[in-house]
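Notes to accompany the following structure.
A protein chain is absent from this complex, but the other protein chains hold their places.
Here is chain A:
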């Protein structure tokens, strides 16, 4: 009986968790006039006009393309830098390793608002404003430290004897690292890529400040409509729903490692 009650409570919680998202889905399937005139728990006149508008207007759909481009660049850079560094932290003791780790941690915790002002200046100097690479690099501030921690956790789970045996067998370090070690922690690499994707995808402040038109992501395009008068709720809701889709897709691939990844990543 106690178990049943517990399951019911959990079901109620999940219901509340999904309810606001359902409400946005409901709005996205109705026209703006319909939303403002009648209150309804489910869409009566289902219309896909909001979605059609997003997929046919380049001002909208390019927002998604831009976001996906810089998120991908960021994930690649973060992984490429973090893999060797995480190996160093998990296998070696070296001068200043503790301090270095702490310094990385401070960057994960640093308020993005603090870096807003200088970033604009810095990237203007390098003529990088409104490029995908600018946002990708800015997101490295928190994603690279994050990737190092998660990978370090996974790598520490691999016994050191494997490295020793490989070196005795005459493997060079790069060859050992790429052909033996990385395949061993591929679950960890997947989880790390997922978290880099996630944090780059959800971030707003840098993405909005460092882009004007050419690289403007969807989250920034949406803030523009929020401040505009005569808001189109249906269109806004459809945009919101579409921003959830990529996350929901990638989450499926890492579902079995999710809990471990969160615990290891100290995210």
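Following the convention adopted for this analysis, a contact is a pair of C-beta atoms (placed from the backbone, for glycine too) under 8 Å apart; a residue touches a chain by one contact, two chains touch by 3 or more; residues count from 1.
We adopt the following convention: contacts and distances are computed from a predicted model.
Its record in UniProt calls the unshown chain "Sugar ABC transporter permease", which is the match among "Molybdopterin synthase sulfur carrier subunit", "Protein FixC", "NADH-quinone oxidoreductase subunit J" or "Sugar ABC transporter permease". From the set A:54, A:77 or A:129, the residue in touch with the chain omitted from the display is A:77, counting the whole complex. Shown as candidates are A:9, A:44, A:178 or A:212; the residue that touches the absent chain is A:9. Of the candidate positions A:20, A:170 or A:183, contact with the hidden chain is made by A:20. Touching residues on chain A toward the chain that is not drawn are 2, 6-7, 9-10, 13-14, 16-21, 23-24, 27, 35-36, 39, 41, 77, 80-82, 84-85, 87-89, 91-95, 97, 100, 102, 104-107, 109-119, 121-122, 137-138, 140-141, 144-145, 148, 156, 159-160, 198, 201-205, 209, 218-219, 222-223, 226, 233, 236-237, 239-240, 243-244, 247-248, 250-252, 255-256, 258-260, 262-263, 266-267.
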